[in-house]
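All protein chains but one are shown in place.
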Amino acid sequence: MKPGSRKKALRYFFQRVVDPLGYKFTPDEEMADFLLEQEVILEQKHGIPFCPCQGLTKNREENMKIVCPCIPFHREHFDAMKRCWCGLFVHKDVTNPDELPQIPVSQIMRKEG
Amino acid sequence: MKVFIYALSTCPWCRKAKQFFKTNNIPFDFVDYDLQSAAEQEKIMEKMLKISGAGSFPVVLIGNQVVVGYNPEKYSEILGLKKGAIA
Partner (left out) sequence: MWIEASKVSEIAPGGLKSVEVNGEEIVLCNDQGTFYAVSRRCGHMNAPLDLGTLEGYILTCPMHHAQFDITSGEALSGTVPPDLGDEAVPKGLGRYLQYVGMLMAQIKTCDIKTYRVRIDQDLIKVEVDPAAR
């Protein structure tokens, strides 16, 4: 496997999933590349590309909720931040991803009442 | 104030959090969750869920305050650092 081929394949798969959800890859190319690189490593270790910024547990069902792209399992949270937790994906209208901070889910769900 | 970071070796925001404290010369302790044994991970996750409610990283403890996510402004605020602390 050539380096970069797996990242390209992941980009191909993910693009098809996140587009109808209203997201795109972050315009921060360096961050996207770094995160994809971590996902390739996680995929080689576990067979599945997990989110590089969330913790795996023994509970397989819980782990499935952080398989990239994990947007559908965290829709409200991510929509409120206009980005996913690790920042690989952002809302389609985002031009400057540096302006999007990470907001804990507890803060957002509280507002929802 | 004692600083402790729950981190993942694969997470760039955790790296930035560690870098923030390094750059501002604030000593801190940390654990890379994913590099621990399964038994250790169970203990750590239990703790994290209690204090942060989720399995998202980084979780930064400053004194008795908890900051979930990379938030240099919040870190500075809690530490009482002057505005414009290096992020």
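Read from first to last, the chains carry the letters A and B; within each, the first residue is number 1.
The working rule: contacts are C-beta pairs under 8 Å (C-beta built on N, C-alpha and C of every residue); 3 or more make two chains touch, one makes a residue touch a chain.
Keep in mind the model is a prediction, meaning the values are calculated, not measured.
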item	value
Shown chains that the omitted chain touches within the full complex	A
Per the touch definition above, residue among A:I48, A:A80 or A:L100 touching the missing chain	A:I48
Contacts of chain A with the absent chain, listed as residue ranges	1-2, 5-6, 9, 12-13, 16, 43-44, 47-48, 60
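The criterion applied here is as follows: only the chains that are shown with their structure count from here on.
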item	value
Separation of mean Cα positions, chain B and chain A [Å, integer]	20
Residue ranges of chain A in contact with chain B within the complex	31, 34-35, 38, 41-42, 52-58, 62, 66, 85-87, 101-106
Residue numbers on chain B that touch chain A, as the complex places them	8, 10-14, 33-34, 38, 41-42, 45, 48, 52-57, 68-71
